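Before any comments, here is the structure.
All protein chains of the complex are present and in place, except for one that has been dropped.
What follows is subunit A.
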Amino acid sequence: MIICTKNMDYRFGTQCQFVQNQVMVNSEKDRASLLCMKALANRGRLDSVSQQMASHPQYLESFLRTQHYILYMDGPLPLHYRHYIAIMAAARHHCRYLVSLHSAQFLRVDGDPLWLQGLEAAPPRLRHLDHINKVLAHQPWLTARSHIQALLKTGEQCWSLAELVQAVVLLAHCHSLCSFVFGSGSDSDSIPTPRVHHGTPPGYCLCDAANGNTALLPPPAGPTEKAPRRRSLDSSCEVAYLREQIQKSQEEIKERKADRLHSQTLSHADVEEEDEAMFSADPSRFVTDPEFGYQEFARREEDHFQVFRVQDYSWEDHGFSLVNRLYSDIGHLLDERFRNVASLPFPHSPDLKRAIWNYIHCIYGIRYDDYDYGEVNRLLERGLKLYIKAVACYPDSSKTPLCPLSWAHIKASEKVHVNLLVMEARLQAELLYALRAITQYMIA
C-alpha cells in the first residue's frame, strides 16, 4: 500500500495500464501526473474519469477547474443541492458511478440522508427540476420557454434565474459526463471496492511524492499495520467530521424507522469503512418516467420541431454572454473547455473532428448552415457512427450493452479523444437549448 514512484505509475485499475501505454511526450506526461497528484492530494481520491483524461492534460486541467467551480465554488445553490442535482442528472442515465460518487459527497456536505431514499423524499423545489432534467438528458430540443417559466413562477418553491442557470449547467455537465463515463467504461468499476480506503488507492502514497523519496518502501507487514496508517492519512478533522455525520444520520434514521436504510447503515456500522458503498443505491429511485428516452430527431411532419441553426444562436455569440451574465465566470471556464477540446491534436484530419462534432450536434437537431452533411457519411464509418450515437444518446449500461468499439476501426488511444468530443459536443448542445429557452423567457 505504500508503493509509489515519483512519476506516478497508475498501479490500479485496468484503465491505468491503458494510460501508461499511451505514447506521451515527456513534458505532457509530467504535466498530467502533476495534475493527478494535485487532484489526489486535494480530494484524497483520483477517479477513473480523471485518469482517462490524463492523456490530455491540458484538457483535464480545464475540465477539473470547471467541475470544481460548479460543485464547490461561488454560486447561488447550496452545496448539497448541487450534489443532489448531479445525482438526479446522473440517474437519468443510470450511471451508478456518478450517483454513488455524488451521494457520498452529498452526505459529506451535510445533506439530509433521507433525500437519498429517492426523488419523492427530496424537497419539492428539487423535484420541480425533474422535468427539465428529463428533457435535457434525452430530447433537449423539447426545452421550451414554458419550462423555464414554470420553474421561475413566483411561489414558495420557485427558483431564481441565477439558481436555475447554475442548475442547468450542472445538469448538462453531468449528463455529458455520463456519456464519457459510459464510453470509457468507467462505470463498470463503480461499486467501490475495498481497494479504496478513504478514497486513497493502495499503491500510492503521498509521502513519497512529497519527500522526493523515490525509493520503494517495504510492503506492508500485514493488515494489523494498516489500520492506524489509514487513520492517520486523513488529517484530524475530516474523519471525525465524517464519523459525526454518519452517526447523526444513523440516529435520525433510527428515529424515523426507515427500515431499508436502517439495515444498510447497520451493516456499515464501522464508520472507518467507506461510506460510499452505503448509498451506492439503485439510480432508478431518482428517476421518474423511466421510459422517456432519446428519440430520433427527424423532421417529422406531425411535430415540426424547428432545426436549431447555430448561426442564429451560437455559443460564442449568445450562449456565452447569457450564461456568464447569470452565473459569473462560468462562461470563461466552459469556453476554455470547448476551445481545449477543439485544439486537441487529432491524428486524423481536422475534417474528421468537425464531422464528429457536427454529427453529434445533428443527432440533437443542431445544424450548421455552412456544413455539408454528406461529409459525415463520407468520413465516419458506420461502426464509428453507431459508437458515437450509443455514447451520446444511450449512455446507459443497464440497457445498452457495453460499447461495441470493435465496430469502429479506431485505436484505443483515440477512443478517449472521441469520448471527449462526444462529451463536449453534448454539453454544448444541451446548454444551447437550455440557454435559448432562457433567452426566450427573458425577452417575453
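Keep in mind that, in the parts below, a contact is a pair of C-beta atoms (placed from the backbone, for glycine too) under 8 Å apart; a residue touches a chain by one contact, two chains touch by 3 or more; residues count from 1.
The criterion applied here is as follows: contacts and distances are computed from a predicted model.
J.: Just go with whichever of "Phenylalanine--tRNA ligase alpha subunit", "GATOR2 complex protein WDR24", "CP12 domain-containing protein" or "T-complex protein 1 subunit zeta" UniProt uses as the name of the absent chain.
T.: "GATOR2 complex protein WDR24"
J.: Looking beyond the chains shown, say which of A:E120, A:E316, A:D329 or A:E381 touches the absent one.
T.: A:E316
J.: For subunit A, which residues touch the unseen chain?
T.: Contacting residues on subunit A, toward the hidden partner: 30, 34, 37-38, 41-42, 205-207, 209-212, 229, 232-238, 240-241, 309, 311-312, 316-318, 320-322, 325, 335, 369-370, 439, 442-443.
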